[in-house]
Structure formats: C-alpha cells, structure tokens
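Here you go, one structure.
Excluded from the complex is one protein chain; the other protein chains are retained at their positions.
Then we have subunit A:
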Amino acid sequence: MSQAWLSYDDAPPIWLPASFFGAAMLWLLALGGLLLPAGMLAANRYHPQLLALTHVLALGVLGNIMAGALLQMLAVASAVAARRAGRLLLGIFLPWQAGTALLVGGFLHGFSPLALQAAAALLGAAILRLAWHGLHGLAHSPARDASSRGMALALLGLLVAAALGLCLVLTLSGRLALPWLPLLHSHVLWAAMGWLLLLMLAVSQTVIPLFLITPPYPAWMLSTGRAVLLLLLACSLALLFWPAQLWLPASLLLIPVLLYAVQSWQLLRQSRRPADPLWWQWQAVLACLLLGCVAAWLCAGWTIWPSLPLLAGLWWLGGAGLGATLAMLGKILPFLAWLHLKRLNPPRGLLPSTHGFLPESAQLRLRHLHLLWLLAGTLWCWQPARFHLLFALATLALAAYALWLGGNIAQRYQAVRRALPAAAVR
C-alpha cells in the first residue's frame, strides 16, 4: 500500500508556507525599493534594472507564493506529505532567497559572472529539490485528479525554465558559447507559460469550482496543459533551428490561453457565490492573461514600440500572476491559521472564523490597491522616466498593506495561542 496514503495529517506545519508567503511580501517591498532610483529612462527590455525587477517579481514574489502554496496543495490534494519540513526549508526556501538576491545583485552590478553563477547554482538546487518533492511524491500518490496531474506538468515546465536560465547564465559569463537570444526567448516562454500558466491552470481547476461553487472544468483542460508543453517545445526548437517558422507555434500558444479564459468565464457566470471577493479577482486575472498574451504575441512582429514587451510582462506577471496569488493567499492564509489553531482544541468562542483573521473588506481593499498598482505600472511601462516614482510608491503601498494584513493574521494567531489553556498547547 502506498506510503503517501498515511500522510493525511502530514500537511506542512504552518511556519513552512508562512515563511514563503512572508518572504514574498518582503520581496514585494524590495521591488518598490528597487524602483526608486531612476535607472531605466526609456523602455528597454534588456536594461539591467528591468531584468532585476522582473526576477524580483517572478522569483521573489510569485515564486515564493507559488512554491509555498504548491507544498500545501500537494499535501492536501495529492497526499504528498511534507514530513521533514525543516529539510524543505533548508533545501528550497533558503537557497531560493539567496539565489534570487544574488541574481538580482548580479544583474545590477554589470552582470557579475560570479554572482550570476552562484545564483544559478542556488536557484537550480532549490528548484530541483522542489521538483523532486513534487514529482516523486505525485508518482507515488494515489491521486489522479486534474490538479495533481496538472501540478506535475507545471513542475516539468519549471525544470525546463530553470535549465534554460542556467544555460543563459553560463553563456553570459562566457563558459558556454550558445546562441543567447533563442535561449532567452525560450526561457521567458517556459517560465511564463510552462510554469506560471500551467500551475494556475492546475490549481484553479480545483480551487475555482470549490471556492466559488461552479460546475467542474471539463476534462479536456488537462490536455490543454499537455498541449502547452508540446507547443513550448515546438517554439524552442523553432527559435533554435527555424526562426522563420516561429510564428506558427507562437500563434498556436494563444489558443490554450483563450480556451482557458473563455472556459473560466463560463464557469464564473454559473458560480453560486458571486458575492465572494475572489469572483471579481478572478475576472481581472483572466483579463490580464488575455492582455498579456496578446501583447507578447504582438512583440514578435511589431518591434517599433519598446514598451510593448514591458507591458506584456507587467500584465502577465504583475496582473495575472500577482492577482491570482494574492487572491489565493487571501483564502489560504486565514484558513491555515484557523485550521492549525483548531487542531489545538480551543474552547468554544475563542477561535475567530476566517473572516476574523482577514475580513472580506480588507480583501476588497487589497484588490483595489492591486488594480491601482497595475495602472501605475502600465504608465511606467509607457514612460519609465516620468512615472517611476509613482510606480515605486504604488509598489511600496501595496507591499506595506499586504505586510500589515499578514502581520494582523500573525498577531491574531499568537493571541489565540496565548489564550489557550496550557494543556492544549503542550
């Protein structure tokens, strides 16, 4: 009998996902700090400051939330135990933060080969550890649902994106002589679609019907995920060997995004809980996905407007990615706090409900702040010199508010713990 089976109660201790989520909010604060100096005066996707900002957002903010949520989701939905949480913290969390910091530092200090190579080694190790935990666990799990299989696909996407990133670092630091532009485009595609989009697809197939009470996603959604991986492979091969034919797989990649968005919209229309803040949040996520992928598709043929790649990145990572992860955090974090305290058997009336940890009104304010941030970011992509301070302040405000909400949840958690009878806390 499968070992995974016994692991129902082996969901990670609350400090494991909380570390990832807390770090993500601090990276969001760092993003604001990095935006303060006016480094990039005109939109330029290859500017070191832009590369640094992109990786702070992708790895520091989104990567941390996605990794923390993935560990939690693997334990609950797929019975992949996180038994040795301390080792996961050492093997994933710490190298992830150190690697991201070194990568960003490397970009900002003239592409320092030493920093970039150290970053690639650390991030590679962290990603390998995460992928091993997930893929090995899923292979031995009895779960065969769409989310479990989808998470495996997303982890494959992450592995390829990381391998391409490693090749880029080795090429930039002169250790390998590979064609760097095809590598770069492949890296961006695999990270944005193979990892981010596929994880969103996998997780939302479970959480959207569950939280918003909609009919389930159709079974072909899983095949859509597989098709994305095949099309990404075709794109990478085309970039390397037949650049003139790239338009075909790149255009075909629009179809799965469109299918996912249309299908999700249909489900949202049938939701039995449209009053939940998540309902509007998810509409915005879908709109950003479409805006982002159309902008990215236009980039290939329409190079006269240098803001376009920036907008594609902002809407994809900052709009869809950050919108989705903030929405998920708003659901997961209060519930985890509640669940862990509930296991200590508090006397009736002591433990507040999830809304007591994070009221719906706070979630609404966070959503509005995120939309304003996105607007400021759009202006910044258009004219970076003029709007960098606005975008920096908007980022700092968003980070400060999210940190304040997180702090409130932590404070509430500690207050209930302290009020518990000594016997319960052990």
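What we mean here is this: contacts are C-beta pairs under 8 Å (C-beta built on N, C-alpha and C of every residue); 3 or more make two chains touch, one makes a residue touch a chain; residues count from 1.
Definition applied: contacts and distances are computed from a predicted model.
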{"item": "\"propanoyl-CoA C-acyltransferase\", \"Carbon monoxide dehydrogenase\", \"Hemerythrin HHE cation binding domain-containing protein\" or \"Branched-chain amino acid ABC transporter permease\" - which is the UniProt name of the missing chain", "value": "\"Hemerythrin HHE cation binding domain-containing protein\""}
{"item": "Listed residues A:52, A:65 or A:79, member touching the removed chain", "value": "A:79"}
{"item": "Which of A:109, A:342 or A:386 contacts the chain that the document leaves out", "value": "A:342"}
{"item": "Which residue of A:230, A:262, A:275 or A:419 touches the chain not shown here", "value": "A:275"}
{"item": "Absent chain, residues of subunit A that touch it", "value": "1, 5-6, 8-9, 76-79, 141-145, 148, 206, 210-211, 213, 272-273, 275, 331, 335, 338-339, 342, 348, 352-356, 360"}
